[in-house]
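Below: one structure in structure tokens.
Note that one protein chain of the assembly has been removed; the remaining protein chains are unaltered in position.
Letters A and B name the chains as they come in the text, with residue numbers starting at 1 for each one.
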């Protein structure tokens, strides 16, 4: 029960952090308050929505709309504090790391419960964690930050892979979940702290453009 | 029967207006004729498509492909008149308002008929109305206009909310539908006429970019 409560608390922290990150990016693009609300919602539920569509299971928030309402409220609540944006980026990034960790683990578990293979479960975990942020950046008309630098998607990939591996070697599902959360969170926090990044690829633009 | 015919007429006006708006944006980006056709189709059917995927019901145009064919023809028919683009923007915006109003109401109704909660039905109404225009702007590589200014999504939100409210207090579904259409349309037309806009949020860009 305590573990369950902790899971819910982490989910709430994650939804709030994701929604706030959407609201801040909306503000950087001078969107109106509706755009702020929508971007907050999309970051918070976008990844889980695509995961559920791909798994052909009911989209989670169509049966529990408090996710959407809460994301909308968190995004709107950001508006009066927008002047503080640059001072809250670091705490928001930390809260976002908690969200990422728990969303990846829950996404992986949902895929395994739906009977997918291990590879597909890992993909679904990563999709759950990163797709919201990718759509956010596409709507803000910039190349998704997650694809350009920072160890973000890689942290998700490690956490999801470890979950599947732990389950396959017989670890109890609950322990595997928390192990996955801990691994994603640790990698992500260390990456924020030490400014880790994945090497980039440079290709000369062709004549196509 | 008369009400039914009016609904079909409004839908046809809406599809035509949405398709033409897609074609004009394609032309602003100097897309080729295929891009013009595709953008027209996407604006006209994009919102309803996402709604149906989220509701896990068959995508409407896979069972009634005349929607797609009509949108394609309207988009292509825009090509010879492209020189008039700036003179037709106002009438197209008015026609678009009719389309928005009827799509939002029909989207909300479809969600309620699929058994969703009121909150989800409102979301589905808004999704039906605005997602086509959002994908249009993403494909044209610009921040969606719907998220930046103009009372557009907000009109959709009011119309969808009123539909659900009217149904909940016991109004007959047909009346609720027309009330919703009237509200969305009125707000949108007034917003065009008086140049209403929703307040915007401004956030200093962080060091992420």
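Assorted remarks:
We take it that contacts are C-beta pairs under 8 Å (C-beta built on N, C-alpha and C of every residue); 3 or more make two chains touch, one makes a residue touch a chain.
Quick caveat, the model's predicted, so the values are computed rather than measured.
Interface note: of B:7, B:85, B:119 or B:171, the residue touching the hidden chain in the full complex is B:85.
Residue in contact with the omitted chain (choice from B:123, B:140 or B:176): B:140. Within the complete assembly, A:117 is the residue of A:9, A:63, A:86 or A:117 that touches the hidden chain.
Within the complete assembly, residues 53-56, 116-117, 119-120, 123, 134, 138, 141-144, 146-149, 153-154, 157, 197-206, 208-209 of chain A touch the chain that is not shown.
The chain not shown here touches chain B at positions 23-24, 26-36, 38-39, 49, 53, 56, 58-59, 61-62, 65, 68-69, 78-79, 82, 85-86, 89, 138-142, 145.
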